[in-house]
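One structure is given below, represented as structure tokens, and several questions about it will come after.
Missing here is one protein chain; the remaining ones are kept as they sit in the complex.
Then we have subunit A:
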Amino acid sequence: MLTVSGLSKRHPRASRPLFSALAFHIAAGEIVALVGESGVGKSTLLNCIAGLESADRGAICIGPQALDIVRLDETARAALRAQHIGFVFQAFHVLPTLNVAQNISVPLLLCGVPAGEHASRTQVLLERVGLAGFGERWPASLSGGELQRVAIARALVHQPALILADEPTGNLDPRTAGEVLSLLLERVREQQTSALIVTHSQPLAQCCDRILALTPDGLQ
């Protein structure tokens, strides 16, 4: 579902590349943890995979058609993200001006799922993340854990091929983090989706199928 090959990135005024010639593959349904020290380039790698930053060299092939996001223009990258990628962020990033159900259905709108299916699919996801009855609530009235559940539901609602998660439990207390983590892994496995999870948390990393460690010398 995700194949990275020969990926290199150097920041404009940096003396050495952030990473070079990275290569790895994540199979369908596989959950991979990406660990590494701060500043090593984990988030940049995630951004490159999502097409939010440009790589200097290499290829990143995503989804069933193995489209190389590096070669796509901005519009095509946006379309690929809408169709095949789901995101979970450390800072939740839930739209404060939309209610919970509307937040979850945003990816459905973006990838053109018929409007008739929105309510049912959103409802199913709300139940699966333990937020049944929260659809009409506004984000401001939710706790951090609940907001992250909304983000997980939103990441999964359009059944993407790949989930990219950047420190998904970083802003949560240990108990809530555990609950959210279990939920995320459970739902990802249930949907047979691939996932790449950037984390500093060893317990989280241990729960994944595989761990990739990014160091200044490359992936290990």
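We take it that a contact is a pair of C-beta atoms (placed from the backbone, for glycine too) under 8 Å apart; a residue touches a chain by one contact, two chains touch by 3 or more; residues count from 1.
Here is the rule we use: contacts and distances are computed from a predicted model.
Chemist: One chain of this complex is missing from the view, so tell me which of "Anti-ECFsigma factor, ChrR", "Lipid II isoglutaminyl synthase (glutamine-hydrolyzing) subunit GatD", "Monovalent cation/H+ antiporter subunit A" or "ABC transporter permease" is its UniProt name.
Modeler: Missing chain, per its UniProt entry: "ABC transporter permease".
Chemist: Which residue among A:C61, A:L110 or A:C207 touches the omitted chain?
Modeler: The single option touching the absent chain is A:L110.
Chemist: Among A:N47, A:Q123, A:Q159 or A:Q191, which residue is in touch with the absent chain?
Modeler: Candidates A:N47, A:Q123, A:Q159 or A:Q191; residue touching the omitted chain: A:N47.
Chemist: In the full complex, which bits of subunit A touch the chain not displayed? Write them out.
Modeler: 43, 47, 50, 52-53, 74-75, 78-83, 85, 87, 89, 91-93, 95-98, 102, 106-107, 109-111, 115, 154
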